[in-house]
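For this depiction, one protein chain was excluded, whereas all remaining protein chains were kept in their positions.
By written order: A, B and C. Residues from 1 in each chain.
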Amino acid sequence: MTTVGVGVIGAGVMGAEHARLLASEVSGARLVAVADADLSRARAAAGGAMATTDAEALIAAADVEAVLIASPDATHHRLVLAAIAAGKPVLCEKPLASNTAECLEIVAAEARAGRELVQTGFMRRFDPAYREMKAALDGGELGRVRILHCQHRNAAAPAWFTGAMAVTNSLVHEIDICRWLLSTEYSAVTVIPCPSEEGGMSDPALFVFETETGSLVSVEVFMNAAYGYHVHAEAACANGTVSMAHQGLTRTRLNGAEAGYFPLNWIPRFRDAYRIQNQAWIDGIRSGVLPADRSTAWDGLVATCLAEQIVEALATRQRTRLELPARPV
Amino acid sequence: MTTVGVGVIGAGVMGAEHARLLASEVSGARLVAVADADLSRARAAAGGAMATTDAEALIAAADVEAVLIASPDATHHRLVLAAIAAGKPVLCEKPLASNTAECLEIVAAEARAGRELVQTGFMRRFDPAYREMKAALDGGELGRVRILHCQHRNAAAPAWFTGAMAVTNSLVHEIDICRWLLSTEYSAVTVIPCPSEEGGMSDPALFVFETETGSLVSVEVFMNAAYGYHVHAEAACANGTVSMAHQGLTRTRLNGAEAGYFPLNWIPRFRDAYRIQNQAWIDGIRSGVLPADRSTAWDGLVATCLAEQIVEALATRQRTRLELPARPV
Amino acid sequence: MTTVGVGVIGAGVMGAEHARLLASEVSGARLVAVADADLSRARAAAGGAMATTDAEALIAAADVEAVLIASPDATHHRLVLAAIAAGKPVLCEKPLASNTAECLEIVAAEARAGRELVQTGFMRRFDPAYREMKAALDGGELGRVRILHCQHRNAAAPAWFTGAMAVTNSLVHEIDICRWLLSTEYSAVTVIPCPSEEGGMSDPALFVFETETGSLVSVEVFMNAAYGYHVHAEAACANGTVSMAHQGLTRTRLNGAEAGYFPLNWIPRFRDAYRIQNQAWIDGIRSGVLPADRSTAWDGLVATCLAEQIVEALATRQRTRLELPARPV
Partner (left out) sequence: MTTVGVGVIGAGVMGAEHARLLASEVSGARLVAVADADLSRARAAAGGAMATTDAEALIAAADVEAVLIASPDATHHRLVLAAIAAGKPVLCEKPLASNTAECLEIVAAEARAGRELVQTGFMRRFDPAYREMKAALDGGELGRVRILHCQHRNAAAPAWFTGAMAVTNSLVHEIDICRWLLSTEYSAVTVIPCPSEEGGMSDPALFVFETETGSLVSVEVFMNAAYGYHVHAEAACANGTVSMAHQGLTRTRLNGAEAGYFPLNWIPRFRDAYRIQNQAWIDGIRSGVLPADRSTAWDGLVATCLAEQIVEALATRQRTRLELPARPV
């Protein structure tokens, strides 16, 4: 296979960005089709490639050799199953599906297909800063992780945002990346929300996980942190720590201050992660050797399944044991 | 009063440092006496001043106009009461006393004396970095504090150290400084210890406080953090954050790395805080205007009283409401 | 044109890296051939593509649509001319040619070809950190640059390295990037070498340029800086400064220090710059719109021509006026 023909489903902000990456920055990929309910949006993202409103037709098209799903969350389950049925590799933006049952269906369908076809789009695993952290942790010099502190901060959330949405939209990334960083599963969580102001959501909230390997993971999710988009992590280990540096490449001195800047949202922060994820996905398809750090369908299930349990814990505020279903074999 | 004659009780590491500061770096103070159970140690710390093994005699001595207590914790209660009885200003290293009942006796004795005589040695309130943080928080531009993250890390604790000791020795500083930073009291705490390795203490432990003003305070106490002595705080507010910078004055590039250094223990980190605290104490005695940010006897009681309750919460691991006794009027 | 077939000449460290980038990280490129005097080295870099010892044959090959030259410096002049003669786009590692006369021949040959075919491999123009600096400078808020301070530090130079080599190998990058950053030409240079130790080369040396727009550019070139490979720049402007941040993505605390790491050589530092440069080169060939920030043949000439004059100034240590030949039209 010289290059891989890819069809992108969804031409919103993320879908259009994926189409752009596949067309112009990923080696070995060809953008061959874009589907969106809004045909003009599909056309804009497609450049010269085929544009359609019919996602199933895109999956079925002969020159679509692999599928990238960035359509609304509720459609993921159906479209991933369609791609599996067509025997085509599929990279699905998180969440893999809307609930655990749907995720289990996907995991089972893939198992029946006899071939790993699904990658979940937890792109942070390909972010150079997270990879540098993981390399340091796996290198051994720092010793066993004792506590991992994470901050997930958005500049502002819409007025209608809820605490449950903060879990399923934002915390879900932390759920995936921290178990990947620590190579472990969570055994329990304690949720401590910051009281709301004037009837709004509890924001920030602190989630403290215990892991099967005896570490703690504290995650602050702050949807209205105001100053910018900022994702931070620090692992305190037996011998020392490793943390994410400010990711700005330059510093400016102006008006009495030395400053490094934050982006307004996640796209500039993770642009390279998306590119590298997509390159690794294409490389895996071409070579038959899947990327070592991919988020699988099972990883997608774990994230959705734990998010469900944590949303419940938001209400009870009790320390809650976290459970996973039996993994299909 | 031109200068204040000070007697120092206790000539261990901290007592000797206090004696040195009063003799050579605090304006308006004269070191007139040092008491220690070990007379040679008292003499070494006293320079040319009087040395004695009799703490009560020191308190009674005519040229001792103010008393600084840095003797073993169990003696604080008795010696502070003696200083109050003698009508002499007293600066007592933390803890003010070993339990809430003893602290209450001190608060009551001071009230009966009709004059504020007691300052508790929570020196962080005079640390320039903490003061810069508080000024930023009080300045208003950052908005209301939503969550304050603190790390208290020691390089290593003795083998016999326990989780309760981590609370009464280390967390107690955080208890005082965070309520000072936020100008509030705590309403509840949740304790989440990191499982112990090979039968040692749970280390680190995470303590999450809720405050009366609706903020969260998360404190990691890590007694065996290995890399150095490191105290850190970051306040995430409605509009932005303020945090402590690395306190090193220089950076070194050597052997493939750019590095800033940590001290091995608290003394280099807080040397300036001790000096400024002691200067403010002496200035208050000379001018009759007590330092605005002093930790009072009541503040000393609050720290001891909350530490007692948190030690109990260590065992139950339940979210625990925190209570204070009625304040004598 | 769907993809561009590229032939790489030279399979040393840089040539092999270019071949790898074109084969696996640059969208729209196909690696079709690698030439090297050492056939086994060519084969290793070629993967499955054609390997040859005949660079001219590679340039002539029908499926070679564009040529990347990373062979020894002395061969650049001949091979670039051959690519121009063949009417094929060519990206040539610096230096464009060994002296000004040879560079002028290339510039003239390209002019006669009636089409811009040559790009000089000054990859720093595509480095994200330098681009962020230039964007800040061009943004206007900082005002006019008054002095640009640069440090070019290698961990170690071979024992036979000379001051002249430091100019032609290292300073030449600064010559190009600083005139690009400031959008100006140099009018004069003052060279101040640090006295040699025990008969070695003068190292570091300080080169202070004056520009036609009234700025200063100070460049330290330190070939034996020991601690790592480090390239730094800070522009002090009328209203403020912009400088390069430490490029490490993480920080580690270990053994009493908080550290960020340096690479040992330029390849990790500029890996992304090479990829982005090559992507921009391929995009330009495919689209017919050349990359705005490319280093042209004339830019290659300027760097070589100024380096020649600065090597002479090393000996005289006089302030030296810098001159460029008339630009062929």
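Here, contacts are C-beta pairs under 8 Å (C-beta built on N, C-alpha and C of every residue); 3 or more make two chains touch, one makes a residue touch a chain.
Just so you know, these numbers come straight off a predicted model, no measurement behind them.
Asker: Write down which of C:Glu65, C:Glu174 or C:Asp203 is the residue touching the left-out chain.
Answerer: C:Asp203
Asker: Return the single residue from A:Arg20, A:Arg253 or A:Arg286 that touches the missing chain.
Answerer: Checking the options A:Arg20, A:Arg253 or A:Arg286, the one contacting the hidden chain is A:Arg253.
Asker: Tell me which residue among C:Ala60, C:Ala86, C:Ile147 or C:Leu264 touches the hidden chain in the full complex.
Answerer: Of these options, the touching residue for the absent chain is C:Ile147.
Asker: Who touches the missing chain here, C:Glu110, C:Glu220, C:Asp283 or C:Asp299?
Answerer: C:Glu220
Asker: Spell out the interface residues on chain B facing the chain that's missing from view.
Answerer: Here the touching residues of chain B are 3, 23-29, 128-129, 132-133, 136, 141-142, 239-255, 260, 279, 283.
Asker: Provide the residue numbers of chain C that touch the chain removed from this figure.
Answerer: Chain C touches the missing chain through residues 143-144, 146-147, 149, 151, 153, 190, 192, 194-195, 197, 203-204, 206, 208, 210, 214-216, 218, 220, 222, 224-227, 236, 238-241, 317, 319.
Asker: Where does chain A touch the missing chain, residue by residue?
Answerer: Interface residues of chain A facing the absent chain: 226-228, 230, 246, 248, 253-262, 264.
Here is the rule we use: only the chains that are shown with their structure count from here on.
Asker: Please indicate which chain is farthest from chain A, where distance is taken between mean Cα coordinates of the chains.
Answerer: It is B.
Asker: Approximately how many whole Å separate the CA-defined centres of chain A and chain C?
Answerer: The separation of the two C-alpha centroids amounts to 37 Å.
Asker: Quick check: how many Å separate the C-alpha centres of chain B and chain C?
Answerer: 57
Asker: Hunt down the residues of chain C that sit against at least two other chains at once, touch-wise.
Answerer: 246, 248, 253-255, 260
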